[in-house]
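What you see is the complex with one protein chain gone and the rest in place.
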Amino acid sequence: MHRTGELSGQFQTLEQQKESATLGMWLFLSTEILFFGGLFLTYTINRHTYADVFSYSSRTIKLSWGAINTVVLIGSSLTMAMSVWSAEVGKKKLVTFFLIATLVLGGVFLGIKGIEYHDKFVEHHVPGLGFDMYYCTKNPGACNLRPEDLQKERVELDELTKKMGGETAVNANSQLFFSLYFGMTGLHALHMIIGAGLLLWLIKQSMAGRFTTQYNTPVENVGLYWHFVDIVWIYLFPLLYLIDRH
Amino acid sequence: MQSQLPFYPDQASNFAPSVDSLMTFLILVSVFFSLAITAAIVIFFFKFHRKSKNEIGVPIHGDMRLEVLWIVVPAILSLAMFGWGAAVYVDFRHAPLDTLDIYVVGKQWMWKVQQPNGRREINELHVPVGRDVKLVLASEDVIHDFFVPAFRVKMDVVPGHYNTMWFRPTKAGHYEFFCSQYCGTNHAVMGGWVTVMEPSEYAAWLSGSTGGDANPVTTGEKLFAEKACSTCHLSNGTGRAPSLNGVYGGTVRLADGSTVTADEAYIRESILLSNAKIVAGYQPLMPSFQGQLTEEDIMSLTAYIKSLQSQPVPATGAGVIAPGKK
Partner (left out) sequence: MSTTPPKPPGYQLPEEHYLNATYGIRSWLLTTDHKRIALLYLASVTFFFFIGGIFATMIRIHLLTPAGYLVTPETYNKLFTMHGVAMIFFFLIPSIPAVLGNFLIPLMIGAKDVAFPKLNLLSWYIYITGGCFVLYSFATGGLDTGWTFYTPLSSVYSNSAVTPAVIGIFINGFSSILTGLNFVVTIHTMRAPGMTWFRLPLFVWAQYSTSIIFILGTPVIAITLLLAGLERMFHLGFFNPALGGDPILFQHLFWFYSHPAVYIMILPAMGVISEIIPTFARKPIFGYTFIAASSIAIAVIGFFVWAHHMFLTGESTYAALAFSLLSYLVAIPSAVKVFNWTSTLYKGSISYDTPMLYALGFIGLFLIGGLTGLFLACLGLDIHIHDTYFVVAHFHYIMVGGAVMGYVGGLHFWWPKITGKLYPEFLARLAAVILFVGFNLTFFPQFILGYLGMPRRYHNYPPEFQVLNVMSTAGASILALGYLLPMIYLTWSMRYGKVAGRNPWPATGLEWTTASPPLTENFDVTPVVDWEPYDYKNRPDLGLQTPTAPTLAPAHGDD
């Protein structure tokens, strides 16, 4: 029996419905923490064991794209927070505006991630697809690297190879790093894509004027989800890009 | 010695009586509680059986004294079980210093054994009675487990790790051993026999044939030269790397100030992940030998490094702060 359009049949009151939805979202996020937790643990242990190779491998990722993406994502969290606020105070037009802004920023993030993945693909740094850390140094010109960067890479790589006792060991351990890199950022990107889908759905609802000061739980919960995905990135960025940069 | 129950296997090692006593203790405790609770259930079941259709029970909600009682009593018994079990386990995990070291490599689906003098066996293990024996276990593929029921010991054999286990055989005879960690198709036939012999017989058996097998120490020495380890690890301590004399079993001070005991696992790690633990006063120069040595190569090298235990430790450039005691 629906009392208003927004109240589902199993609930008695809107407050009860809102409380359920919010609690549900928090529980879902706690699941997500454990989900990413397994990956973070695997990464931390291996980073400790293969410190040299991991630190070298992480330096082959371009810092600039990662830094830009961090800013983009923090920006999107801001717009998301603004849309939640707009919904709470009942500014219907602003809700839509900020949701679209969040979606655009999310799109930018994914686009940049795509560029980064493409670079890694060109450099043969994708595990399982002809993985070879020496591809760029052995085929100068094949990768989009400045000569001085390539030279630096060659020096570092030579030293690393000597330390590790051969290319096989470097490739094996470095593949481990990139498996984790793609695993973690890929899982994060998947969450972004799902988030984008949720945003599209919210925008449609919002344009129909569904969100009011009484009923805005979906905006709030997608907001929680979006912030969570943002926070995951805030951990991923230093772990994968920043440690051991000089 | 306690009398054996029919479902206890042969007792043929120093651990068998202690594990069996522990088992007996736990069985006694379990039987006591099982009987007490079963008796209570059976008695209540018949005594308080419903007398008339509409009868209800006496509303008793609980009793704090009883709750405390049955929290405290199991807690104390648990602690006793834990403590006793821990004592046996700690003993098992810490081998005595002077042991007969035998190398065991597991691979799908066989056990390769190498005696201290180099004699090799497959799916067989000969050991002397009354001597502390330490098995150094390595795997070439998946996880296996070396299990001798009559000795009451087992240990996983993990690829990429060294595990050790020790025991002292107490009774001559033949005892079956098994692979006890599921390892693929022929897991169930990956076993063999341990032959426990009188020391004199064992010595005779050992010298009877080395079958042309090289002694692991000499193989290790050869490898040590081939892989150019000897160019840095000079025995007189003047090399770019510490002398390995007296290192095995000794205490090593690391660059970060901590100390480790130089056991098989430490030696293995230092060969494969050479920069994980740097000896204090030295640079991380050593290359890693990951992927370049087989498990058996590493075992030979380890055997060679062990043989240096009795060599004089140089005053400077030593790898140890306290040499291993033989």
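Lettered A and B in written order, each chain numbered from 1.
By definition in this document, a contact is a pair of C-beta atoms (placed from the backbone, for glycine too) under 8 Å apart; a residue touches a chain by one contact, two chains touch by 3 or more.
The shown structure was predicted, so the numbers you read here are calculated from the model rather than taken from an experiment.
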Residue of A:45, A:115 or A:193 in touch with the missing chain, whole complex considered: A:45
Residues belonging to subunit A that touch the chain removed from view: 8-12, 16, 19-20, 23-24, 27-28, 30-32, 34-39, 41-42, 45-46, 49-50, 127-128, 169, 172-173, 175-176, 179-180, 183
Absent-chain interface as seen on subunit B, which is shown: 7-9, 15, 18-19, 22-23, 26, 29-30, 33-34, 37-38, 40-41, 44-45, 48-67, 70-71, 74-75, 78-79, 81-82, 84-90, 92-94, 108, 141-143, 145, 147, 149-150, 152-156, 158-163, 176, 178-189, 290-291
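Basically, only the chains that are shown with their structure count from here on.
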Contact footprint of subunit B on subunit A as seen in their complex: 49, 51-52, 162-166, 168-169, 172
Sites on subunit B touched by subunit A in the complex: 273-276, 284, 287-292
